[in-house]
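Have a look at this one.
Removed: one protein chain of the complex. Kept in place: all other protein chains.
Right after this comes subunit A.
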Amino acid sequence: MITVEFDYKKATTVEEALAALANGDGKLLAGGYSLVPSMKLRLSQPEFLIDISSISSLKGIQEEDGFIVIRAGTTHAEILNSALIQEKLPFFHTAAGVIGDVQVRNRGTIGGSLAHADPAADWPALVLAADAVIDVVSRNGSRSISATDFFTGLFSTALGENELITAIRIPVPPAGTRTAYMKFEHPASRFAIVGCAVMRFPDGKINIAFTGVAEYAFRDKGAEQAVAGNTLDAASMDAAVNAALQGQDVSFMGDNFASEEYRRHLAKVYLKRALQAVA
């Protein structure tokens, strides 16, 4: 468990980080809980690390212009402990509490998790279900990517090579919105075998997103349409469950612990439980 030799640079501003990133084969270091283990296994061998963990402009959670803004360097623990999140986006609170363990939550960041795009990570399902946009910046300027366009494959995102995530913006949900995140976790890694995030708006619109089931997290439009606008009762929930996972153009996953067939089954069970929770 010894990494290859690498250089370490500490950035104190986003500009410094971007300058370093443009200057060779470097990797951004936020919490380090995914990157460092892969370096120790020599799966990742960057020439240098750019430590962005103390850039103050990447920290904090605020309500701004109709959005809840979570800066990218905010840790899972900070999200868990935020009164604003608990009030306005309770399923973010739920998800933050079931990520890894206390140490992971204290170090790991939401931006790092989204950029890494582990197929079993929790946040992808949450940002998808919450209609979030992901703000990114590079030396060429900044742009916003819709969560639905962000995840593109296994550990792959729409993030450009020298781009850095600055914030996640979620439209403030109207009063009466109900949310749920249901997770069936792997007992060792505590990553999601299935994670199902559901957001039900007062007008009857429902957003449904899954993580863990496929090579990347996705919105399940089929299930959403099957239940949208209806009263949430046994019949409409069953319709959503039956429609779930149909016609998705993602590759479903299976492994020694949980086969593809079992994950598909679990996804439906967890969708039903999540719908019951927001009914």
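Note that in this section a contact is a pair of C-beta atoms (placed from the backbone, for glycine too) under 8 Å apart; a residue touches a chain by one contact, two chains touch by 3 or more; residues count from 1.
FYI, contacts and distances are computed from a predicted model.
Chemist: From the names "SigE family RNA polymerase sigma factor", "Pyruvate:ferredoxin (Flavodoxin) oxidoreductase", "Xanthine dehydrogenase family protein molybdopterin-binding subunit" or "Amino acid/amide ABC transporter membrane protein 2, HAAT family", which one matches the UniProt record for the unseen chain?
Modeler: In UniProt, the chain excluded from the picture bears the name "Xanthine dehydrogenase family protein molybdopterin-binding subunit".
Chemist: Of A:184, A:201 or A:252, which one is in contact with the hidden chain?
Modeler: Residue touching the chain left out of view: A:184.
Chemist: Provide the residue numbers of subunit A that touch the chain removed from this figure.
Modeler: 1-2, 4-5, 41, 101, 184, 186-189, 191, 256-259, 262, 265-266, 269
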